[in-house]
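For reference, the structure discussed in these notes is given below.
The other protein chains are all here in position, but one chain of the complex has been omitted.
For chain A:
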Amino acid sequence: MSNKKDDLNLSRRDFLKLTGGTVAVGGAALSGWGLTELIVDEGPVKSWHKSVCRYCGTGCGVMLGMNKDKLVRVRGDQEAHNKGVICIKGSMLDKVMKSPERLKVPKIKKNGKLVESTWEEAMELMTKKFKESLEKSGPTSIGFYGSGQLLIEESYTANKLFKAGFKSNNVDGNPRLCMASAAVGYTQTFGKDEPPGAYEDIDHAETFFLIGSNAYECHPPLWERIMLRKKANPNVKIIVVDPRKTKTADHADVYVPVLPGKDMLLLNSMCCVIAELGLLDEEFISKYVSFNDGKKGISIEEYKNFLKDYRPEKVADELGITPRQIREVAYQFASSKATMSLWTMGINQRVQGVFLNNTLNSLHLITGQICKPGATPLSLTGQSNACGGVRDTGSLAHLLPNGRLIAKEQHRNEMEELWKVPKGTIAPKPGRHALAMFDGMVTGDVETALIMCSNPAQSLPNNRYYREGMEKAFLVVAEIFEDTETAKFADILLPAALYIEKEGVYGQTERRYQIIDKLREPVGQARSDFDILVDFANRMGQGNLITYKTPTECWDEYRIISKSSKYDFSGITRERLRKERGIQWPCPTEDHPGTVRRYIKGDPFADKHIDANHKVHFYGKPDGKAVVFARPYVPGKEDVSKEKPLFLTTGRVVSQWHTGTMTYRVPELHRSAGPGRFVFHPSDAGPHGLKKGDRIEVESSRGKMEGIVDISRDHETPGVVFAAFYDQKFLVNNVVSDDHDPISKEPDYKVTAISVKKLS
């Protein structure tokens, strides 16, 4: 044994060893941590920015991942109304922004060819041509054709410049082609455009009534929300009414395959069943509803008598369904705890578009399925800023800002005062709506026009006819790509900034305003449409009218103007837009949270009328009562016959948007959609001897065109041929009828009778 003591005290040496060991272990741990911090793959994004999707009217909040001036990632904004969900098109916006095919310099047509020019030369020529037309032929000889994709500041400026500056009411745009019927429908029923409800109602509804809406493909984030609602509540029922067995219809609890053009019969028949079964909400009706036949007020009894012509047994055959189906759907609609109707172009793009919209609103009014969570009519919008940019700014031929009508002297005077122009400046006659504007080009009445952010040479129905007008008129086209169909007709082609190359506000379906910030400079010499309009105004001697120079100044002018209307969004400042995830108007003060549902408590214009006995106040009407219209079914001119045995109906597909100007350039989306084609149900293809890939000639009352055949057993129905319009090599609108609603002037893209001839 050793004599050493068992000394537990640490010697200096041991202490140093222990300290060294501790430092070594600690150092290793910290170095390891440091290493792990360094090796995390951060991805290509250097900064994230809140924004809004460029495409449809869902108005999804997105987060944009930038690497210097490049958009490298698009993600859904989890804090926005869409809760992080976007669709495949929006997900690939980065690819569109990268496209090398952008138009980068102004061009002027010389000897039939577009040649590169300068902004100075192009703007001077544009000014000269507009001045010549104004001097020679007056204000009605010029026009502005805008878009539901222009920013609010841009549409507002164009509208003000043309109507108050040039005294021309020829201001219209592509929203006329997609939601004019919904706008008129709301206005007639409630006295005010824009919906009473919101997307939030999806989370409370127990019955979804989708009619003329293929939400699965056209509004995927909203469809996802509907499906989540259904999964969360097994009582939820989805009813889909559509002549096509769309992917939306695949998921329906009840699918009602009505024949094209007949659904007015269905809606009236549903009203009839609801009245017969005693499912009318009589208390709601007595307090908040009046009845009208379109000319005068009528009693509820007269309304019930009107409906008797639409008993299910009378109309079922013409609809192509059974009376039992009508009764089932009507009962479900009325008896559900909360029913939400959703519709899009299948209702709006119809010769009876306004009547259909009226009657959809009526279904909610007579059953009391409105103004409560989950119960509302909601027209889904097709374009990103058709609501905010065009409907709300009044950038249509018959409108003035915030729901005012050109035809009303009081409204004109109000705007003249707000715009600080002499009384009588605004012409009293509404201008030319979309089709009339291009028709005016054909007849020579419209000589010079500015087209911005739209592709009418591909999107207008009876396309060949209106192209003649585009050829004749002097057209200034502001475009992002040089190879669009409309660019071919440009006499002056101006390179426009795209999406995050400019700044402005979008307003989507549910009255929600959201800002898009500028995150990079425009490509080449491109300019924002706003800058082009301000420059144009100055050159035309309208600098005293368009006094603002920036989108922010313009927004502040417009925001203050809104204060004198029931649209009042004066509380939606630029600062709030940057901070919040969109705000729904009315929003009269900077501390107001915005209005989810109109006409009830919480709506600043209804609040003072709400008490223990009155829960609703439709303040758009003098008596506070919404109007149920007795709207008859009127057969359209386009119907099948022995000579034209099939219906052609057009629409969108999930991977493409509108005329494909942007989405068809994205390789993945291009391949997914494939070329434009006619899609048949096998039972129609068979008798015509058609198989997939065959070349055919399709003839309608508007002309003939060739195309290839596709066949779908799953998603088409007998008697109906479907074609999408995204492919500029497949201009299906050449044969689509330009019959339009007599009130809204919205064309009927959904019902064209055709014949088919096999070519190969």
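The definition used in the following text is that a residue touches a chain if its C-beta (ideal position, glycine included) is under 8 Å from a C-beta of that chain, and two chains touch if they have at least 3 such contacts; residues count from 1.
Assume contacts and distances are computed from a predicted model.
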Protein name (UniProt record) of the chain left out of view, among "NapC/NirT cytochrome c N-terminal domain-containing protein", "NADH-quinone oxidoreductase subunit I", "DNA-binding response regulator" or "ABC transporter domain-containing protein":
"NapC/NirT cytochrome c N-terminal domain-containing protein"
Check the options A:His49, A:Arg73, A:Lys337 or A:Lys563 and report the residue that touches the missing chain.
A:Arg73
Among A:Val52, A:Met66 or A:Met92, contact with the omitted chain is made only by A:Met92
Per the definition of touch given earlier, which of A:Val105, A:Leu228 or A:Leu405 contacts the omitted chain?
A:Leu228
Where chain A meets the left-out chain, the residues are 1-2, 4, 6, 29-30, 32-33, 35-37, 39-43, 45, 72-76, 78-79, 83-88, 90-92, 94-95, 220, 224, 228, 231-232, 654-655, 668-669, 671-672
